[in-house]
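Only one protein chain is missing; all other protein chains are in place.
Entry: subunit A
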């Protein structure tokens, strides 16, 4: 369980995170979606106590991160897979984490296997790792303490499609076991595929949040009827958009029930009624962030969110 309340972070006159409030529930994967520099990484750093907030609070399992006696055993964190000393081997980095948490040595080999890093790869120095291997090692560090909460910043960066699928299954299993997962991404497809709940952030503000279904439902409706022109006019009279597609169907921003009701009232027979294709998160994401994104293309804090 992660609770973020009215969190703000200002750097001089620039507000990186502005009154962010959301909750990540146990048993669910919460996706934190936003373009680069939107404030995702800053929010996550505040969450784990690496950055002090200007105002507001962040709690994990009902406590502030610094109050966790042995954080690695309760909260698995991956903020930046490249932030490791390149001269250490993967196994060494994982061993350091295991020892800090007071875990048995055997856990290192088990966890390496869990993230599909081979013996040979684990013995290599991290400077020779690909980004995908670093991500696996970072996820291993987060998982090794068998935590209740996972906080992962852009964990799918550098993973190939098979790797992304592997991670999706892993996070799904973790959440199904009652764990809480918060992962950020600027890649919409990833979030759409992995997350149950989605929080969209743009320029420090939360611009939308809800379950994936809710957010996707705000897309358009696709309807087929014998007389598309009449249906389109009826929709427009009711104050909705309507356009006729090349295949002679009607596309509208009214939701399914409204389109059905309007068609019924107009005495039109619907032969098909469904959410329109392409009304995915991507459109919503671009729509939601377009305006906020344009204002501050040059932000003082050039963070690789």
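Convention: a contact is a pair of C-beta atoms (placed from the backbone, for glycine too) under 8 Å apart; a residue touches a chain by one contact, two chains touch by 3 or more; residues count from 1.
As a working rule, contacts and distances are computed from a predicted model.
Only one of "ABC transporter permease", "FAD-dependent oxidoreductase", "YIEGIA protein" or "Cbb3-type cytochrome oxidase assembly protein CcoS" fits the UniProt record of the hidden chain, and that name is "ABC transporter permease". Residue A:77 is the one among A:77, A:139 or A:235 that touches the chain missing from this view. When you scan A:51, A:230 or A:258 for touch with the missing chain, the hit is A:51.
If you put the hidden chain back, the residue from A:113, A:160 or A:177 that touches it is A:177.
In the full complex, subunit A touches the omitted chain through residues 26-29, 45, 48-52, 65-66, 68-74, 77, 79-80, 82-88, 92-93, 96-97, 99-102, 125, 141, 148, 168, 172, 175-178, 193-194, 196, 277-278, 280, 303.
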